[in-house]
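Apart from one protein chain that is not included, each protein chain of the complex appears where it belongs.
For reference, chains read A, B, C, D and E in written order, and residue numbers begin at 1 within each chain.
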Amino acid sequence: MMRLSTPGFARFSQATNLNITYGGGEANVAISLACFNIPTAHVTRFPANDLGQAATALLRQHQVVTDHIIYGGDRLGLYFLETGAVARASKVVYDRASSAFAQLEPGMLNWEEILKNARWFHWTGITPAISAGAAQSCLEAVRVANRLRITVSADINYRKNLWQYGKKAHEVMPELVAGCDIIVSSIGDASDILQIKPLKEETEPFVSVCRQILRQYPRIKKIVNTKRGSVNASHNTLSGMMWNGQELLHTPTHDMTHIVDRIGGGDAFMAGLIYGLLTYQDDQQALDFAVAASALKHTIEGDANLVTVAEVEPVMRGDSSGRLKR
Amino acid sequence: MMRLSTPGFARFSQATNLNITYGGGEANVAISLACFNIPTAHVTRFPANDLGQAATALLRQHQVVTDHIIYGGDRLGLYFLETGAVARASKVVYDRASSAFAQLEPGMLNWEEILKNARWFHWTGITPAISAGAAQSCLEAVRVANRLRITVSADINYRKNLWQYGKKAHEVMPELVAGCDIIVSSIGDASDILQIKPLKEETEPFVSVCRQILRQYPRIKKIVNTKRGSVNASHNTLSGMMWNGQELLHTPTHDMTHIVDRIGGGDAFMAGLIYGLLTYQDDQQALDFAVAASALKHTIEGDANLVTVAEVEPVMRGDSSGRLKR
Amino acid sequence: MMRLSTPGFARFSQATNLNITYGGGEANVAISLACFNIPTAHVTRFPANDLGQAATALLRQHQVVTDHIIYGGDRLGLYFLETGAVARASKVVYDRASSAFAQLEPGMLNWEEILKNARWFHWTGITPAISAGAAQSCLEAVRVANRLRITVSADINYRKNLWQYGKKAHEVMPELVAGCDIIVSSIGDASDILQIKPLKEETEPFVSVCRQILRQYPRIKKIVNTKRGSVNASHNTLSGMMWNGQELLHTPTHDMTHIVDRIGGGDAFMAGLIYGLLTYQDDQQALDFAVAASALKHTIEGDANLVTVAEVEPVMRGDSSGRLKR
Amino acid sequence: MMRLSTPGFARFSQATNLNITYGGGEANVAISLACFNIPTAHVTRFPANDLGQAATALLRQHQVVTDHIIYGGDRLGLYFLETGAVARASKVVYDRASSAFAQLEPGMLNWEEILKNARWFHWTGITPAISAGAAQSCLEAVRVANRLRITVSADINYRKNLWQYGKKAHEVMPELVAGCDIIVSSIGDASDILQIKPLKEETEPFVSVCRQILRQYPRIKKIVNTKRGSVNASHNTLSGMMWNGQELLHTPTHDMTHIVDRIGGGDAFMAGLIYGLLTYQDDQQALDFAVAASALKHTIEGDANLVTVAEVEPVMRGDSSGRLKR
Amino acid sequence: MMRLSTPGFARFSQATNLNITYGGGEANVAISLACFNIPTAHVTRFPANDLGQAATALLRQHQVVTDHIIYGGDRLGLYFLETGAVARASKVVYDRASSAFAQLEPGMLNWEEILKNARWFHWTGITPAISAGAAQSCLEAVRVANRLRITVSADINYRKNLWQYGKKAHEVMPELVAGCDIIVSSIGDASDILQIKPLKEETEPFVSVCRQILRQYPRIKKIVNTKRGSVNASHNTLSGMMWNGQELLHTPTHDMTHIVDRIGGGDAFMAGLIYGLLTYQDDQQALDFAVAASALKHTIEGDANLVTVAEVEPVMRGDSSGRLKR
Partner (left out) sequence: MMRLSTPGFARFSQATNLNITYGGGEANVAISLACFNIPTAHVTRFPANDLGQAATALLRQHQVVTDHIIYGGDRLGLYFLETGAVARASKVVYDRASSAFAQLEPGMLNWEEILKNARWFHWTGITPAISAGAAQSCLEAVRVANRLRITVSADINYRKNLWQYGKKAHEVMPELVAGCDIIVSSIGDASDILQIKPLKEETEPFVSVCRQILRQYPRIKKIVNTKRGSVNASHNTLSGMMWNGQELLHTPTHDMTHIVDRIGGGDAFMAGLIYGLLTYQDDQQALDFAVAASALKHTIEGDANLVTVAEVEPVMRGDSSGRLKR
């Protein structure tokens, strides 16, 4: 997607120009992983016009492999962003109707070919929410990935304003989730998407939900979640938790006192988690890295978390002092 | 429509921000007429979101009445523009799929109410090319206008990349054109839209076409056209001609040696023509005003011709010296 | 007035360009009310030049009726703004000498005509401070409004750097204040303008002042005030209070931790108060709305509070979390 | 004066920010001479505020001595500029009412002290047109300069929109012109200001006027003038002529095909002339340098001609090829 | 190299910000060829810092392979550009001292590996002029290319301000030129670099020089050259010629009437020539393509010619009308 954001804190009604970046859940994860030096490809469908090419070029600039992108369809999905401050929330106007990606149909993407050398496949809950075709293509991918024994992760992420093509999330998602090894899910997502709610008899609701999910979806090994505290639009806090089937891990809470750009925080977390699980021996470190990466994202303009491992590691270890580097 | 243009001469692949203006054929005509102090309303459909409101606000800023705009549908039509120079043409990427305007349906606009105090109704060939609903709504308007004895003008303007909803221009347009008093049409437009071609036995092909049109469409009184010479993308020439049933009028050729923004030249011509016909006694002056107005448009950034009558008149009278006004 | 502000935090000595917005006390109130969908007209005098027209166009863009603006005089009043941070205060250089508005003379504005369909008239203490003519025109308006039984409000707002035309505030203002139903006044304003000071025997000084004002100015029904805490230039707090003749109402304190633009906070409060008093049943809600509106203003660039009722209401009800709206 | 210009070719009604430069006739001459490495001081009155200081700093940046500037008065004179193209003229909105300079009074500037080490004093016809005080201060300066045998030059430059303080140009100017050694004057200026018109019996009207001027104003030795051809606002031509009492000198015509900024062309000519007369042996070279300098000015953004002698000389010698310098 | 250019036509002394692009002769050729869909790699040395990475990312964005770039050395070479107009030339300040590329040493680049799958190697005369190490590395490459029977081309391009490391061009270049199949050389370059001058007895000096070169350097098959006419800095003309050992080919002259950015015109020509020779059957078409590509470059901001084959071809065939593409 192309993101068009008003400069500074200008409202839509004030803007006479818009800043361009490119984003979207999976693209953000791909770019962030590429910044961590993990070879990554982004798979999507762009229109066969100058905007589709510009989107491709931006991914390539950030060292994301773009060989599997296909071209066609009516238009590039867009979203418009106005950045809030203090008590005024940021505002997003999605403009995805008739996008090339929404017009994706099963069979268009040759997942066997795409995934043949991959070791990880990640998708988000946005994709199956966009259109029936996108959902089916995603399911194709998950099935191929499962067959090829590639790790599958998903940020299942329920957004009620999406899901307008006639299916409900809980009709579509369970089959997709069943193919995952790792999911990001809040208690609310689990309820909306998987129709699983905390049992009253369990003291820790997140663990209650996780236990049920692991029971129903045996491929899933880890369920992770972030907890965002919103002091106001300019100041948030963030921590993470993970249920790995045995214990509930927590991270310290990061204090993001002067947010530059909050969009993509979840994708930065996911990229951090994938990096962490690929790199560290234990889940705690992976989770700590993921939350530190997401905290840093809030200081970066644009959707994607353009930070390096060398920048995340000190924050992960508790040094958030931000001292000048000469 | 929102226009998003790259700054300066940047290509789409280079731009990191885009300038916003709002335009579209009929809106451009409305704004230009408002700048000539002719009270004007713009009738369209915008989405019920912040972008639709911003588009409305911009029209209002230019003193266009926005009371008849209706709100709904998926999205605001957009177009992306990259400005060329010399041998490099400007490039437009339209992004109109699923726009609120394309989703216009007959009956949505209450033309009786809208037109009850009007003295002129103008439409362009873009509208019926966008969708069946837009074409039908346009036809409703033309019929009401005819009934109310309001002057109807149209820039019939054939663009082959439009007309993708299953009908061809020549199936839809004749009925609409039949309700017009004045049309802008080139020889090519007449052929593509009205299937009328110059007769070989007539020496002046434009006159040949005009005679046939006037015969077949008895309501039409005047047919006008502009002739653009393209030295290159930075330097064009422009003249106009009119067949008023009796004689073929010509204007001097304007030399636009350092084009600032070429988009909307035709709409500026149309607005000038409407102003001229409402204001001057004879067709020649009206036509001269229209071409001078269009020539000035090429010096204005954005789609709409933000010039005053006091600025057009000297150019119309042959003073293109552009001497500094202190 | 045109406001010319340095970009970002640039000092006047650093700026190579200036951002334009249009503002001024009453205009800010009018624009904010228009954003709350209250039909509003702004009455002023602009010079008959391109700047006066641009100022008019901006008001119109924000749906403020501009039909009563008159044109003439030497120049458009300006002010220059440099935005501070932390311990560095923002700085304003006023440039109002010989402005079209300062040159306003009694009789120029036809208040009978202007106010004939109005239900509310609002003025600020800036107007009578500018020039004798402006003061007299304001008095004309108040008298007509009183005769037509239109509610009159004023932000009496004492600024000692103004009042340079030979009269003192306390010579001019009492007659104007006598025509008001509602005023905004601090204890300091009451002393400087109305020469009313808290009585030592009363425990709550604001109430002491209010009681005396209500006694001396029997038309006044409500006196409101805001209390601003200045942690530093980037972080302020704000609360409001109202004496309605019976009780002293207070609002919660809003914490504006990352101020975007502090100018116009008082005007935003006033617009919120007018909206609130026109909309809500009780004074407490009106006051709460006003303070919430003003708090949000601090997140908006420019003088005018471009927020909607739907945005103010959650803040008024205590939700300042600023969570992203997708 | 502060110049506030719209970016690119934006109209006043389109601009959301303005570029700042500082200019004004005499300041432009001073800056240009400083760029030619001629030590130069600018003498004026600025307001004692941040804008006055910023104006001073800009002069200092360009190596103009600012020690004689005095501070006081209401405001900094401004002008607003919108840049035209092709048939659309550039437009200037002056905003000088109540400026610190217009409020200059005789005696405020200590001309004895200021001029004690000077060898040249230059003034323009704008100064005596602004206010009686400015005219008188200028006369003081001319008298001191004459006493100290300093060369005096003037661009007498008649602008009918000025001269609004009750005196006419021909009442004020002759006394000032009488103190000059060199003046820039067109035939029109001579008529408007000195009431001298070409005699019909003389074939070359400029020479006719010059002969009369030299007769009536015996101190004057040289009268120079430029001739501007305006193909359109983007393309002008320029040549110069000088009557030195003996012969009429002409320069080649410079073709300024892609004007960047036309403002200050006359001041650049004047600075070039002063440099030329101080540097070259013969009048022809001085005049050629002046016109070449002015031609180059049209390629420089802002009022002042920021070019060096090394850049003017090739143009003066006929090389206008503008070949890239690596 | 990073190019830092002043915005618009600002002089260095006026700029408060600089636009970044990346360029340099060979990089420009590589980017242009990638835009023509010719797979291309750029081989250079960048510093191991954020600027070196940003330069790499930009190449990658334009689909240039960056796998062979090595990292190290003191700094990224820069150049500063101020864009001229009309009689004012553009000005370049090179800032290459101690650049990573100048510090290139023989052996650092593994040319065997780099060139193993290549079919064309291109270098420019800038490289051997920068430092002895760069010259030697270039020679290594040429030798490997010769051994691998890869076509070698060079723009031999003499710049006298370079060559400051103790060797003269004619001491270093002949050995390099001897390994070329195709060179770009003017008569002046041939004299400065190869010490070959036109023989007086031959009527066409370029042919005279070419004949001698082909005799002395038997590997060379084609010598090409461009002829630039400089009306002024805003308006140039361009044509090309080629001696292919048999005949002297000429192209039409392209008229670049409104130059946007003249830098990189030679590199665009070279890229066009390589594309043309790889694609077309006859030399004339290749040459025509090269000149058309170069003409288009003058409309593109930045060093590199971001145009497609589909854009060059009409210009090559004589259509320079630049008509709007909708």
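Everything that follows uses one rule, which is that a residue touches a chain if its C-beta (ideal position, glycine included) is under 8 Å from a C-beta of that chain, and two chains touch if they have at least 3 such contacts.
Nothing here was measured: the structure is a model prediction, and the numbers come from that model.
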So one chain is hidden, and I want to know which residue out of C:Asn161, C:Thr203 or C:Gln246 touches that hidden chain in the complete assembly. C:Asn161
Write down which of C:Ser13, C:Gln136, C:Gln285 or C:Ser321 is the residue touching the left-out chain. C:Ser13
So which of E:Glu26, E:Glu82, E:Asp261 or E:Glu311 would be touching the chain we can't see? E:Glu82
So which bits of subunit C touch the chain we can't see? 8-11, 13-14, 84-92, 94, 159, 161, 230-235, 258, 262-263
Where the unshown chain meets subunit D, residue by residue: 57-58, 60-63
Those residues of subunit A that touch the unshown chain are 62, 254-260, 292, 295-296, 298-302, 306-307, 311, 315, 320-326
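Just so it is clear, only the chains that are shown with their structure count from here on.
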Chain whose Cα centroid lies nearest the overall Cα centroid: B
Between C-D and B-C, which chain pair shares more contacting C-beta pairs? C-D
I'd like to verify one number: the distance from the centre of subunit B to the centre of subunit D, where each centre is the average of its C-alpha atoms, in whole angstrom. 45
Show the residues in subunit A shared as contacts by 2 or more other chains, in ascending order. 11, 13, 16, 57, 91
